[in-house]
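Only one protein chain is missing from this complex, and each of the others stays in its spot.
Chain lettering (A, B and C) follows the sequence in which the chains are written, and residue indices restart at 1 in each chain.
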Amino acid sequence: EKDLTRVEIGNGDGDGGDGSDADGTIETDSPLPDDLTRDSLELPELSEPELARHYTRLSQMIYGIDSGPYPLGSCTMKYNPKFTEDVAALPSAAVHPDRSEASVQGTLELMYRLQDYLGRIGGMDAVTLQPPAGAAGEFVGIRVAAAYHEHNGEGGRDEVIVPESAHGTNFASAALGGYDVVSLPSDEDGRVDLDALEAALSEDTAALMLTNPNTLGLFERDIAEIAEMVHDVGGLLYYDGANLNALLGRARPGDMGFDVMHYNVHKTFATPHGGGGPGAGPVGVVDDLAPFLPAPRVRERADGSKANEPVYELFEPDHTIGKVHGFHGNWLVLIKAFAYIARLGDEGLADASASAVLNANYLAERIEYDVPYGPFHHEFVASAGEQDAADVAKRMLDYGVHPPTTKWPEIVPEALMTEPTEVESKDTLDRLAAAFNAVVDEDGETLADAPERTAARRIDQTSAARTPRLSWQALDDES
Amino acid sequence: EKDLTRVEIGNGDGDGGDGSDADGTIETDSPLPDDLTRDSLELPELSEPELARHYTRLSQMIYGIDSGPYPLGSCTMKYNPKFTEDVAALPSAAVHPDRSEASVQGTLELMYRLQDYLGRIGGMDAVTLQPPAGAAGEFVGIRVAAAYHEHNGEGGRDEVIVPESAHGTNFASAALGGYDVVSLPSDEDGRVDLDALEAALSEDTAALMLTNPNTLGLFERDIAEIAEMVHDVGGLLYYDGANLNALLGRARPGDMGFDVMHYNVHKTFATPHGGGGPGAGPVGVVDDLAPFLPAPRVRERADGSKANEPVYELFEPDHTIGKVHGFHGNWLVLIKAFAYIARLGDEGLADASASAVLNANYLAERIEYDVPYGPFHHEFVASAGEQDAADVAKRMLDYGVHPPTTKWPEIVPEALMTEPTEVESKDTLDRLAAAFNAVVDEDGETLADAPERTAARRIDQTSAARTPRLSWQALDDES
Amino acid sequence: MHGSHATGSPYAPHTEEDRSTMLEAVDADTVEDLFDIPDAVRFDGEFDIDPRTERETRRLVRSILGRNDEVTELLGRGHYGYYVPSLVDHLADRSEFLTSYTQYQPEISQGFLQALFEYQSLLVELTGLEVANCSIYDAATALGEAATLADRVRATTGHRVLVPEPTLLREERRSTLENYVAGTDLAVETFPVADGTVDLAGLEETIDEDVVMVYAENPTVRGAVEEHLAEIGSLAEEHDALFTLGSDPIALSLLQRPADVGADVVIGDASVLGLPTSYGMGLGLFATREDYLRQVPGRLVGVGEDATDRRAFTLTLQTREQHIRRERATSNICTNQAWVALRTAIHAAALGPSGMVDLANRGVTRAATLADRVDEIVGVQAPVHDRHHFREFVARVDQPAAAIAADLERLGFAVHVVGEHEIQICVAGVPDERLDRFVEAVEEVVR
Partner (left out) sequence: MHGSHATGSPYAPHTEEDRSTMLEAVDADTVEDLFDIPDAVRFDGEFDIDPRTERETRRLVRSILGRNDEVTELLGRGHYGYYVPSLVDHLADRSEFLTSYTQYQPEISQGFLQALFEYQSLLVELTGLEVANCSIYDAATALGEAATLADRVRATTGHRVLVPEPTLLREERRSTLENYVAGTDLAVETFPVADGTVDLAGLEETIDEDVVMVYAENPTVRGAVEEHLAEIGSLAEEHDALFTLGSDPIALSLLQRPADVGADVVIGDASVLGLPTSYGMGLGLFATREDYLRQVPGRLVGVGEDATDRRAFTLTLQTREQHIRRERATSNICTNQAWVALRTAIHAAALGPSGMVDLANRGVTRAATLADRVDEIVGVQAPVHDRHHFREFVARVDQPAAAIAADLERLGFAVHVVGEHEIQICVAGVPDERLDRFVEAVEEVVR
């Protein structure tokens, strides 16, 4: 499986070749003295054809969005348009982050335009593109809120309220920011319990983090009142952008009273998930919070244009929290998001949400599992009832589809959190529903044995975690 | 499987929109009068995500060179370097064939350089890049030979001699050129039978077509004598480039006395086979034949250079046979071939042949099937003996490898014509040998039932040919 | 890139150790010992081709091709630069498609076979003919193959192949056709044309029982829509000649269906969908009537059943082909343009039928609009022909056409010179704002 080549590193005479890439020689004798180098390096040495086969084979053991439906609730696994890869691969996109502003006007312009697009879509006044993922965006929001309160002499606020059905990152991001997390229960309709909120809010409240529609796919109808309540105690309202795909062109966080939000471009704006990133989590804020955003941001230069083209520059917001990434975030991902938005425009974006909502409702109607609550927007949470939701998911693999997110939110027992997105056709939805409906009647043993038609069978997580083997080296040590 | 959309084509008011690609409307009302248009068009209408899945799924049902070894004798299925795709995709490569010569100097320079490379590699004086495939190259060779003889007042020569073990295209190309094909038997060592050749040669001989090493992988040791014999009767010697991968840097057709040859760039120079093309079959000739090559060719302009760069131009050889392709052949394929040669250089090309020959010999040694003749160069032909070679091939599929070419050349009973190429590692060759050796002991029934582990099982060719159904429409008509 | 083999082929994997082991196994001291080449024909020189790193090679090609000028091409005449959706590249570049061989082992090639089957089906719908092969090299060679097919299927002893006069048939197609029929008794002759299309009366005078095939194109190479296809078809039929029609998938999406006008064979370049401009690289479209099925050149994908009676795709009727029939094959073609056919099929699928019809209609409208606009310029008359035009048209210029074209090229626009005072202009793939700038450029150069 691994044919390791051990390269010994010696200390040569120090002239070390002429540095040409093409002289056809390999230097393993180092111009550095021995005490500054390692002794050897031992790794596989394979030819290009062998590598091509290795990774091609690995790719064949992965289910991607081009393999079939991928209805992971809250993940918005929508089709990733191929052309966005092409624009991100343009040679002109490959620039070093320390280039002078004058020489990367193209990059700055694209960033400026994307800031602007996102601001319009979210109803926000200022946007930073720096956070490299959704959770990083949350953390920026938390840090911005903290800096804002501090600036206003309210640094004592030490609580962030998070609904119990929220993404785990909300809790973790607030905690990373140093806040105590106050968990907020849902009401019987699956929405924010206003009485509980009232009870949770206080002068200690730094912020309430919400997503809307919430993780049940329900719109928080009382959002205006919620915003007022939070603002009344001096808190800020944070919008988790994970579910923004439900609202494009129909409602904007800024209009609902949110002060700060992040966008998941790898969800709403169709940049690929890449097996777990890179994503990007730009953050938008209302004017009051803009001075606290991370530095640098991009703006058009006030002192006019060059050759009739506007000139862009980086600037540091007055009370910036500083940086949350070594450079400018996941630039190549941002290009793809910009291209997606520019391609769809108002009508395309609005249609994306419309189709996503229609698809979720249609699928909810078609499946035989119980689907509590409603009406739904982009997703719904079915209950596996007496079945184990994780087993249901494994069994769905046998029917050739990707299963929904399971066991979360816990408000629904044995949750099957399902978000088909707008890209699925009616035929595919019917096929997906058929998979749900095939499993609904199956017995526990069948489910526990699933999957049986996949390359790997059910993997024992417990034993894998009990004896962690996290590298080839660890496996070799065993044998 | 097909959800057909029928688009009715009417005759609109004739203004037909503003021609913008972006106005978001679709015109099916034509500005043309009804009598110039068809009534309707009925084809599948799928979204981009659906198409991505369709073709991704299809790709998963194909064995490519990145899937594993592909030892098809005479096909030289070597690894296709990825970077050659990038250079062929350069925007600057996308030019129209009717561009002025001055504005496509880059294209002309690349063609000129490739002509030059190929000339050096084959030992030929002049090269045309026009033939779009190996068989097209053969046809050019035949036509050039005909034109040459005609020009010399020897148009009466009406025979082309082809060894019985030759590729089918040799026979067909000669026949397409209007020649009678004289089949030449092999001697007991698997090489050209000089007596038979002597008998076949006459004043009617226009040419002898040979490949060297021949399809058994054997070098025609008497090639100098063969050339002399052919030339003595006034015939020309044609080199089929299919097996050139065996000789790079070790021997050149031009030095052996060949007058005209084609190069299979999709074999020797690693351009991808693409499931059956596009290939390219440049043709090289000695000086005497150069005036007859297809038009246009590329040359450096005699009247000097522009800004220190040479200037290239197209020209028509004096007695050109004209054209064998509407434009300049498979241009994008030629770029890949150029890049491959430029990457490898002398040493790389020589090593490719060395490794290809070593691999063939090693594999021949490792397999338990009888391998008559020898010594081998890049390929060998094993005999399946009592087994049916085609069945052996089907059974090898079950062992996860691609089988060799079968039942040809007929000189070896139940031939397994095997060419591993230089890209296979020793490990892969051992695995391939193991597949051969697993099959060698299996019984006829097992073989006849093979393959059993593939997506499709053995396909009944006879019934498919008896009732040809060559389109979805034909299938629909049946049902 | 691959460390230890930097001095050999970067794509050959052997380490020195492997090589020794293998040499030992074959009982040889060195690899050179394996080469059974007499000294007299051994090559001990050098090619003088320097090896390069991958990066250097990429830079070399980029630098060479960088000498091509960036020009807006208003060029057509059989090769077009329609926009190819990114999807086509990404799907067709999957290595399973790109690197596989011809589907002689159908059990592990079902995906490619299905794609080619769908390509054939596309052509069946477009042409209305029952049989389409899964590719010829290009339109010119397809025309050659059509003539040899006509020669084979024609019962009589006719030997004339009629094609349009040079103004309506590219010299390259004619020349390729001549080469294809050089080994037969066929002779290529012309019939007259008039105002950018076939001169029907002239054809009627030219045709006789000795004609085996009549060839015409729609649209014609000068961009005119042929108005008398059915009459041409009837004339051919009356004289027992095959009617071969040249076209392409975009034109066929809108213009008269070949089967409806009596076409026996349709040829053309299908890569108008699927490829960008590529210096003439193409995809020969070849469709014909079921009657001639067993005389078709090239590969055919058919449907059969596997051992479990499930539907499966396979190359079929291979006994027509060179690897079996040798000198009696229907063609010498072996490697064809399969991967381009795949690209064409994907591009067509990406457009869908409404997209294809729309693209065709826009070609008509935009050409007409552009002709009107340049016609308004003093010193230019367009279109020259009193015909409907598809995607391109000929304009008359008062000044010498070559000079006008050279001036336009300096301004960044390429057009065809098709007569001393004629240029030809094609709108395919040219964005609207470029057309606007082109009109300005024409105004400037004729001033």
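Simple rule for what comes next: contacts are C-beta pairs under 8 Å (C-beta built on N, C-alpha and C of every residue); 3 or more make two chains touch, one makes a residue touch a chain.
Fair warning: this is a prediction, and the values are worked out from it, not measured in the lab.
Enquirer: According to the contact rule at the top, which chains on display are touched by the left-out chain?
Expert: A, B, C
Enquirer: Could you tell me which of A:Pro163, A:Gly177 or A:Pro317 touches the chain that is not displayed?
Expert: Answering carefully, the residue with contact to the hidden chain is A:Gly177.
Enquirer: Which listed residue (A:Met124, A:Leu208, A:Met256 or A:Ala382) would be found touching the missing chain in the intact complex?
Expert: Result: among the candidates, A:Met256 touches the missing chain.
Enquirer: Of the residues A:Glu203, A:Asp287 or A:Glu347, I need the one that contacts the missing chain.
Expert: Only one of A:Glu203, A:Asp287 or A:Glu347 touches the chain omitted from view, namely A:Glu347.
Enquirer: Residue by residue, what part of chain C touches the chain that was omitted?
Expert: These residues touch the chain not displayed: 1-4, 54-56, 58-59, 83, 85-87, 90, 93-95, 350-355, 358, 431.
Enquirer: Contact with the hidden chain only, please: which chain B residues?
Expert: 5, 21-22, 24-26, 45-50, 52, 56, 81-83, 85-86
In this text, only the chains that are shown with their structure count from here on.
Enquirer: Please compute the C-alpha centroid of chain A, do the same for chain C, then give the distance between them in whole Å.
Expert: Roughly 45 Å, centre to centre.
Enquirer: Can you compute the centre-to-centre distance for chain B and chain C, using the mean CA position of each chain? Integer Å is fine.
Expert: Their C-alpha centroids are separated by 18 Å.
Enquirer: For chain A and chain B, what's the span in angstrom between their mean Cα positions?
Expert: 47
Enquirer: Specify, in ascending order, the residues of chain C that touch 2 or more different other chains.
Expert: 5, 7, 10-13, 51-53, 85, 87, 89-91, 95
Enquirer: Hey, what residues on chain A touch two or more of the other chains?
Expert: Within chain A, the residues that touch at least two other chains are 24, 47-50, 52, 56, 81-82.
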